[in-house]
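As you look at this complex, bear in mind that one protein chain is not there, while each of the others sits in place.
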Amino acid sequence: MTFDWSIVWASRGALATGAWMTVTLTILTMAIAIPGGILLALMRLSPLGAARGLAIAFVEFFRCTPLILQVYWAFYVLPTQLEVQFSGFATGLMALSMNVSAYNAETFRAGINSIRRGQSEAGLALGMSGAQVYREVVLPQAVKRVLPVLATTWVALFKDTSLVSVIAVGDLAYTAMQIRSRSFRVLEMLTAMAVLYWAMGYPQAKLTDWIHRRLAGRE
Amino acid sequence: MEFTLGPVLDNLPFLLRGLWMNVVVSVVSIGLSLILGFGVGLGRSFGPRWLAVALAFYVDSMRALPVLVVIVWTFFAFPLLAQTSIRPVPAAITAISLHVAASVAEVVRAGVESVREGQTRAALALGMTRIQVLADVILPQAVVRMLPAFTSLMVITIKDSAVASVIAVPEIIRQSETVAGQTFRPFEVYTFALLAFFAILFPVARLADWLYGRVAHLGRS
Partner (left out) sequence: MTAVPAPGRRYASGRPLVACQRVRKLFGRFVALEEVSVEVNRGEVVCFIGPSGSGKSTLLRCINGLETVDGGRVLFDGSPLPTRAADLRHVRQRMGMVFQSFELFPHKTALANVTVGPIRVLGMPPAAARVRAEALLDKVGLADKAGSYPSALSGGQQQRVAIARALAMEPEVILFDEPTSALDPETIGEVLTVMKRLADEGMTMVVVTHEMTFARRVGDWVVVFDRGQVVEEGLPGDIFDRPREARTRDFLSHLGWDDSGRRHRPAGSA
């Protein structure tokens, strides 16, 4: 069995495009999922029972089912039920955004709840309104608590984008596996795919460690 | 949006066999990853420096790789490299175990290092050997703190078993694809799969939350 690694160099353009798609998906998803997570967290903490219930149901559903199945469901089921056809990219982005919003909701909720009650009491005692207490006292502190967890979520999201390959979205995984099918250079392409993910993911993981070290235990 | 139970009920045994496959893959992977993860975690904390470096490389690499990539490489590429063949289920179990074991190792390492140094010193002062210190003093205190994180990893492993569908492991997503293709009712079939996973994962996730609440007061020993 001979291995021909030149296929990797020959496909470098396509692979770069795929890697770029992976990065784009990650950035866009996080851009939607951070405000989405904050919204869900506030709903979860709201005194309105309906808002709370809705948020809880949403979060539990997306946390307790596999992302790959959420992607399949969105892709195969939504068009037949809603009579509208989204592109693979849009479907993947939707599934990823809702999934990560659910995780972020829990992260933000824990961050907000971790701020001692005395802090908001001190704000109220000064005559601040509830909204002012949130803006001035609670949220700024919660954001610092939440940043390390968001970094970890980012890295997990980066890896999870590979799952959109199953609905033929042109990310790195899909691109590499397509070239593998066309060229029959299985070991070469799959190894290249692994190496490329590793090269992009390893620094992100190390950066996350650094963020955890810098921000944790700063109280 | 109409929902008829027909397609699901007609093929229920077929779908449930798929779900059982998820369970089997998950349970075996959890067991193997716990064993491997403990070894790696303890090796990093207590082993010689060259071993700690090598194991750190393994752990960090697995953190950088999506589980899909590891599964696919194990099933398609590894046999070519090793001039052998591997069946889908063993490939999935191997890949998932290797991937999750890295996370287990991190939990073990953090748990062991969260036990105060004074505990080790006190035990050594009593004349215990290093192995005894580990087994009788450190691990009992550390394992309690690790339980919530392990439960979270169980949730992740069960979800990873669904990714094994891409290498044609006959788990529930694969079975659902077949049934949906035959009955032209993807809505009912995939919704059933979602509900089946939810029924399994919801209790485990709640267990993890409960455990996190129980050990929260422990802090550093």
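We just call them A and B in the order they show up, numbering each chain from 1.
Following the convention adopted for this analysis, a residue touches a chain if its C-beta (ideal position, glycine included) is under 8 Å from a C-beta of that chain, and two chains touch if they have at least 3 such contacts.
Since the structure is predicted, the reported quantities are computational estimates derived from the model, not experimental observations.
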item: Among the chains presented, those that the missing one touches; value: A
item: Absent-chain contact - pick from A:Pro35, A:Gly53, A:Pro140 or A:Pro203; value: A:Pro140
item: Selected from A:Ala16, A:Ala122 or A:Ala168 as touching the chain missing from the view; value: A:Ala122
item: Chain A residues that touch the omitted chain in the full complex; value: 116, 118-119, 121-130, 132, 136-137, 140-141, 144, 219
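The working rule: only the chains that are shown with their structure count from here on.
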item: Whole-Å gap separating chain A and chain B, where each centre is the average of the chain's CA atoms; value: 20
item: Residue numbers on chain B that touch chain A, as the complex places them; value: 1, 60-61, 63-70, 72-73, 76-77, 80-81, 83, 155, 158-160, 162-163, 165-166, 173, 180, 186-187, 190-191, 193-194, 197-198, 201-202, 205
item: Residues on chain A engaged by chain B in the complex (per definition of touch); value: 1, 60-61, 63-70, 72-73, 76-77, 80-81, 155, 159-163, 165-166, 173, 177, 180, 186-187, 190-191, 193-194, 197-198, 200-202, 204-206
